[in-house]
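Chains shown are a subset, placed as in the full complex.
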């Protein structure tokens, strides 16, 4: 194996780890919050999940709506979450960039640092997908 | 003509007038701004128009993205503008409410007053459409 | 009756009318929105109501929390609504100004125009209260 390939593989591994860590913290804290005896908070979480279900608009469209809203409100965790959901719902790279372009023009240059991290996260998700498919047995 | 119908017709007329006034101010000030010798501002306006053109995503989807972004950033004029554009692009009432639901859940109850005005504007646009089609010769 | 008293009485009448108009629009649009077949939006409205119910914290404290949140997010309608709710829950004028002071210091001078309108609204609510009690039979 060449040095270059080895480095790429290590980076992909680290990226997958960071996504895993991000997901683990989210899941652990969600459980902790939902275990609390506060009905308003619990109902809000349930409502949040319900919002993105298939309806008059399909899941893909709704997730893109969630992504652009997260972009203009500049919340990195929300952006990462919706990038992952969009990816699962079949949003393609050129479609991602059109969602990004709406967020950038509506929200302004203040969105740019979040856009950089969004693209970085998208790259990692895509690298993870490739890594997974590389690892599949023939 | 019954009193009730007459009142409704008057209200619709007033509504159409308010939309017309809103549109006239926007157009007059846009012309005034673009007449100014500032290339950055003029290019920004051109870019804003380009953003919602048909591409990897269609106009309808992009206008819904613009609408939800305007909702969570709570700009009434932007919301009205994108409601009108969405309507032109074929967004149906139940689809509008799903866009609204994403904006409401992401942006919170602070969005509610803007949602009220958005629905009021949508009603007026739809009333105007009906008024126009009522006025059409048989 | 002196001219000055007469003018004050007319102003109070106009103020009460504006509050009435504000309340009527809110109520009419809420009904319109809740009549729509969108479960997420309807549940959100129900949750919003539930949030300010008596619990571990009393209604007065929760309404002050709602007021300061509305102040720093700079939503005039939300501010007016919570000023009225706080008034009903027994918040006194010096307590209002301490809530305002937190909102002003956290949110900055950008809050000032909203503070002016909040104080104007509070004055109107208090004038309306006095007008009502003046109108009470001996």
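Chains: A, B and C, in written order; residue numbering restarts at 1 for each.
Everything that follows uses one rule, which is that a residue touches a chain if its C-beta (ideal position, glycine included) is under 8 Å from a C-beta of that chain, and two chains touch if they have at least 3 such contacts.
Predicted model, so just to flag it, every value in this text is computed and none were measured.
Colleague: Out of the whole homomeric complex, 3 chains are present here; how many copies are there altogether?
Modeller: 6
Rule of thumb we're sticking to: only the chains that are shown with their structure count from here on.
Colleague: Determine whether chain A and chain B, two copies of the same sequence, contact each other through the same residue numbers or different ones, counting it as same when over half of the numbers at the interface appear on both sides.
Modeller: same
Colleague: Any idea how many Å lie between the Cα centroids of chain A and chain C?
Modeller: So the centroids are 39 Å from each other.
Colleague: Can you list the residues of chain A that touch 2 or more other chains?
Modeller: If we look for residues of chain A contacting two or more partner chains, we find 47, 51.
Colleague: Where on chain A does chain B make contact in their complex?
Modeller: The touching residues are 47-48, 51-52, 55-57, 61-62, 64-66, 68-73, 78, 92, 94-95, 97-99, 101-103, 105-107.
Colleague: Using the touch rule from the top, collect the residues of chain B that touch chain C in their complex.
Modeller: 74, 93-94, 97-98, 100-101, 104-105, 109-110, 112-113, 115-117, 119-120, 123
Colleague: Tell me, which parts of chain C touch chain A in their complex?
Modeller: 39-40, 43-44, 47, 50-51
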